[in-house]
Every structure is written in C-alpha cells, then in structure tokens.
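To keep things clear, I will list the structure first and then write my remarks on it.
With one protein chain removed, the remaining protein chains of the complex are shown where they sit.
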Amino acid sequence: MNSDTLNTLNSYSINKYKYGFVTEIDDEKPKKGLNEDTIKFISLKKNEPEWMLDWRLKAYSKWKKMKEPKWANLSFPEIDYQDIYYYSAPKGFEKKPKDLSEVDPKLIETYNKLGIPLEEQKVLAGVAVDVVFDSVSVATTYKGELEKLGIIFCSIGEAIQKHPDLIKKYLGSVIPPGDHSFSALNSAVFTDGSFVYIPEGVKCPMELSTYFRINAENTGQFERTLIIADKGSYVSYLEGCTAPKRDDNQLHAANVELIALEGAEIKYSTVQNWYPGDEDGRGGIYNFVTKRGLCAGKNSKISWTQVETGSAITWKYPSCILKGDNSIGEFYSVAITNNFQQADTGTKMTHIGKNTKSKIISKGISLGKSQNTYRGEVSFLRKADKARNYTQCDSLLVGNQCGAHTVPYIDSKNNTAVIEHEASTSKINEDQLYYCRQRGLSHEEAVSLIVNGFCKQVLQELPMEFAVEAQKLVSISLEGSVG
Amino acid sequence: MFLEIKDLSVKIENKNILKSLNLNINKGEVHAIMGPNGSGKSTLANVLAGKEDYEILNGSINFKDNDLFDLNIEERAQEGMFLAFQYPVEIPGVNITPFLHSAINSKRKRMNEEEIDNLSFAKLLKSKASDLGINIDMLKRSVNTGFSGGEKKRYEILQMSILNPDLAILDETDSGLDIDALKIVTDGVNKLKTKDNSFLIITHYQKLLDYIKPDYVHVMVNGSIVKSGGSEIAAEIEKDGFQKFQ
Partner (left out) sequence: MNIQDNYQKNKKNIFFSENKDIQTYREKLINIFENDRFDKKNNESLKNINLKNFFDFKYKYLISEETSVINNNQENSYSIVSVNGQCLSYKDDKIEITKILDEDYIDFSKNDIIENNDHFVNLNSLFLNSGFKILIKKNNNIKIKISNIITDDDLTIFQKNNYICEEGSSLNLIEEYENKNNSTSNILNVIKLEKNSQLNHFLIQDNSSNHNLIITTHSSVKKDSTYTQKVYNFSEGYVRNFHYSELKEANSEADLQGIFFLKDNNTSNNKTYVKHLAEDCKSNQVYKGILNDRSKATYFSNTHVDQVAQKTEGYQLSKGILLSDNASYFSKPELKIYADDVKCSHGSTIGPIDENAIFYLRSRGMSKIAATKILISSFINEELSSIDNEQMSEIIQKKLVRYLSKVK
C-alpha cells in the first residue's frame, strides 16, 4: 500500500460521530434489572390490558430458559441483563402529548439537531414520522391525513389500546417470542415502536418513517414494530436511529414483523447509525435485531434495504418467508465497519410457495480493525417449484488489519428451483484511485467516490429523500469528518 | 521553461525503464514521442502524472516553476496536467457527471477560482459533449463502465476539454480506434489547441500525426530519446520502422 493510502486510512480511523450529544432531560425509570416486576412496571406504565401482560410474562419465562445464539462471528463480553434499565421515559409522558405544544422544547431541540424537525410544515415533504425517544413514542406527524385513507400509523402502545384485534392476530405471528433469546427478551420488555396497518387496496401516498433515539444511560432499547399490508396495498417505511456517545455499551434488541397479504407490497428501509464506539473500541451500541417479513399471500412482495454504518456490534438478518405463490423477497444491504466495529449481518430467504423469487445484493466494506461478515441463508423447500434466487455479495477491504467474511448457506430441496450465488472480496482498486486523482480529486474524495459507486446498487433502492442522506452517511463513515 | 525534464532515470521492480532522459516543452508546442513497444513511453506519461509504482533514481522535472516531485497526483492534475490514459479504468457505480463536476471544482479551488454550480456545469458538459459527437445518454452512465474502446477514448477527450489543461499527455490515444473515431478524437484535440497550452502525444504509429501536426518529434528507444527533429522523422519511421534507431 502506498503512503497516501495509509494517510487517508489514518484520517478515517479518527472517528467523529456527529449525533453523540446527550439531551439533559429528567427521565423516569424503574429499578435496573430484569424480573417479573420490571415487566409489570412496563405494562402498567403503558396502561396495557391483562392479555398483553400475560403475553409478556410468557415470553419472559421462555427467555429465562434460553441462551444467546452463539454462531455469529462476533466477540463481546457477556451481557449482564441485570445491569440494564428496561424502561426510560422523559418526564411528563404518562400520556403521549396531543400536539407539539405539549412536548418539552428540549426534545424538539434534540430532534432539530438530529435533522428531524417535528413540526409538520418543516418535515420532509411527503414523509410521515413517528419519533421514539428511549422507551416512548413522542410524536407522530401527518396522522390526520393518513387516517382519511384508513391507514393506521401510530405507536405500538397506542395500537394495543385501540386495535387489540389486529395486535392479537399478528403480534408474534412472524417472529414467535420463543424463536431465540433476543426475540423472547424483546417480547417480554418491548417498550415502544411503530404500528402500521394499510387497508385493502390502499397505496400509502407518503413514506412512513420512525426515528429511534437512545438518550438515557445504561438503558436498553427494545422497540417492536409491526406492519400489516392488507390485500393489494403498498407502503414504504423508513427507520433511522442514533444514540449519544457513551463509554458503556448499550443494548438495542428490536423486533420488526412485516406481513404482506395477497398482492401487497412492503418496502422497508433502514439507515442505522447508532453510536459505534470510539476509535479504541470503547462504548457503542450492541445492536441485536430481529427483522422478519412474511409474504403470506399470493403475489406479495417484501423488500428490505439497509445501510448499516453504526453500532459496536450488529447482529441482524432481515428475512423473508415466501409463503404465497409468486411472492418476492428482496434484500439490499450496505454494511460499513470501521475502528473496532463488528458486524454479522445478512438475510434469510425461505422459499415455500411456488414460483417465489428472491434477490440478495450485499456490499460489505471493512476499515480499521473491524470485522465484517455477510451471513445469509437461501432455502428452497420441497414445494417451492420454479423458485429462483440470485445472490451477489461483494466485500471491499480498505486497510490490512480488518477482516471481511462471507458465510452463505444454500439449501435446495426442489429440483425445479434455481439458485445462483456470486461473491467476491478484494481491496480498493489502486488503478481507479489513480484515475480519479489524475483528474484532480483528492485521495479521500476518490475513496469516498469509489466506495459510493461500489454501494450504488443498494443505495438506489432507498426512497429518493434518503438516498442522498445515505450517500453522505457512507462518505462520513469513511472520512470520520462532519459531512 | 514550461516543462523541463532533466537527466531522468526511473526504475520499476528492479528494472531500469527510463535512462537519463531529457525533454523540454514550451508553451504552445505540440510534441510527439514515438517508439517501439517497451521503450518506456507509457512509463514517462505515468511518471509525469505521478503514479506511485515507480522509483525515481535520478534527475528532475520542472513544471510551471514547480518541482514536480513535490506534488502528488491530484496536485499535478489541479496544476493543469492531464493524462489521457491508454487503458481508462472502469469505475462501476460512479456516475460520469458528478465525477467530472468534482474534478473541475477541485481544480478551481486550487486556482482560487469560484466553484462552478450544478446547472452551469451540466450546460458546459452538454455543449462539450455535442462538440465531440458524444451522445447525451452516455453521460448518465458510470465512468468508462461498459464503454467500447472508442467510447472510452472519446470520453477521455471530453474530460480533457472540460478540464482544459495546460499540458495534455495523450498516451497511445490512437490505439484501438478506427478511422472515424480517430478523426473525432483528433478534431477534439485540435479544437482545444491554443498558444497557451501544450501537448505531449505518445504514439506507436505515424497515422495520428497526419491529423495532429506536431512541432517536434522525438524517437524513444530503450528509455532514452535517441533522435529529435520535425515531422520528417515521423515519415522516416513510417518508411523504415524503428530498426535503424536501435
């Protein structure tokens, strides 16, 4: 490697996380630790019906018997579940404020700093936002307009109160609480998150978006999102996340369930930028997330797009169960790791129905001393006649102290199904760098340009409003400078 | 002196490529370097552009009153040096338009000129492209990706006309071009030619020089210039080949 490349690399490893500030706000927490009382406290705070508390307690008793999954290529100290707060709410949020005049100005200020203004007139045109601060949803924009179409977009807490039938029917139907220890944990202690229901035949006219923020110290965030797209409907949903800089690791264990009925389409995009820890690997979010979508009906489609740049540890496999005939699952992913970050991410495409199709495009970029693993499973079950999968996963190494790993599992039990898988790993191309620099671009600009080009296939899947943001985020993750 | 190469010796991987090479180029001049394969022509182009694989053993290069070895690749480019590559590399996913836009602005920044905005740049790019007979659709594609050999060369000339360099080095730009493409490329070069800029044209064949008239022709063999003169040398090579210079 030449000296310029080294200099650029060194400048990258100085991490500057621009969302690392803390909001000084009084909060309300139960005692640390996980036990039945904690769960009862959460359920009481949320004013939940009896059946919900039972559901949580059942999940908790499952969790007690389970061990964390260990197969991922990650190393981290044992998580002490008794040293975590399971609930934290800014004071005064016993009830969700009716409008912004009831919201603490400090909170509004926080979101302005994060570039997520809560006043509707300032909000990105055509995007409705639900904002979750620690354990509670603080604001949901454009609610009225959506209601006219029969679309329900609210916090999951509110949905439990107002739409118990939908919750009872679908919550845990794609990710059973007993699936693995993180799903059991989330089911026991989830605090807030978003709920979306799109009625039959409705195309949601705007992007729905949730913004998650962890603020309080030693607090886990356990949000739960449930999206149901009824027959022939369409919705595009985007999730973003940040957290303050802290020296301790914080746990984030979300569950996201998507259900697409016949002919429905759900597009789910994530820009994950949790605090990744500092350049010595201190602090950062442990991001153990379960995301799973069920293409329940014929001709349905679920598409996951993720840009993962944050978190000290990312453990995340947005998956599709392709049950309905002709259903389609897609997964587009960019994962960038720098410094001491570790990511083990990918997807699982389970083809059950006939003529089901899936596509996986994964781009991993490793820098610094990080470890970046793609892990994906594609399986064709016996009855998945004529099913098809195409997978492409490419890794780019920038620097010689990081690792890039590819672990695909390919399982075919049907002789009419076709699977194609390609993967490559290489370093950043010196000829491309030379070419760009000969045209006058600095080394750093050239790297950022080439990496963005490498990710383009994925970035172009993001909704327009966010594609530009994501590109900047990619550059920032490389530069470590404020974009 | 605009460009002055003095006693330049260069090696790569234990192989001496350039040996005590001398070359002077003044403002407004067109120089051609001809030589057989492996004589070190492309090495000279890459050393001028600042490619890092080479080891400079001896000598100096002065460009516009700068010691060239003090400048890195992009600083040389920003100072007005342009290399039209023999094999332009493909950069998938990097769109041509923003790529060239950042390139021109990094040059303007160094020259303390105002940066050019999106709209004016798009206009400039369009007009230059149509001058060179380049389809506007091509500007939506990724840099050199999926281009034919001729398209790549034409696209190099387009970049050259946008960046408007003081010294343009054309490294075997004629190779792989049919006669029509060669005409488009050389027309582009001739349009760009003023009394303030200079060209260094590296070629294997004399044909290119039928379209671009050089002021000086140099014959390069085995890493040094063995003969210099006017365009009559090109005709001599056309007739007898490089044999007699070796």
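For reference, chains read A and B in written order, and residue numbers begin at 1 within each chain.
In the analysis below, a contact is a pair of C-beta atoms (placed from the backbone, for glycine too) under 8 Å apart; a residue touches a chain by one contact, two chains touch by 3 or more.
Predicted, not measured: the structure shown is a model, and the values here were computed from it.
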**Request:** Determine which of the presented chains are touched by the chain that is not presented, and list them.
**Result:** A
**Complete:** Sole touch to the unshown chain from A:Val398, A:Leu449 or A:Ile476: residue A:Val398
**Item:** For chain A, the residues touching the chain missing from this view
**Value:** 1, 71, 382, 395, 397-427
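The criterion applied here is as follows: only the chains that are shown with their structure count from here on.
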**Item:** Interface residues, chain A side, partner chain B - complex
**Value:** 2-4, 429, 431-432, 434-443, 445-446, 449-450, 452-457
**Item:** Residues of chain B touching chain A in the complex
**Value:** 49-52, 72-74, 77-78, 82-83, 85, 88-89, 91-94, 99-100, 102-104, 106-107, 110, 142-143, 159, 163
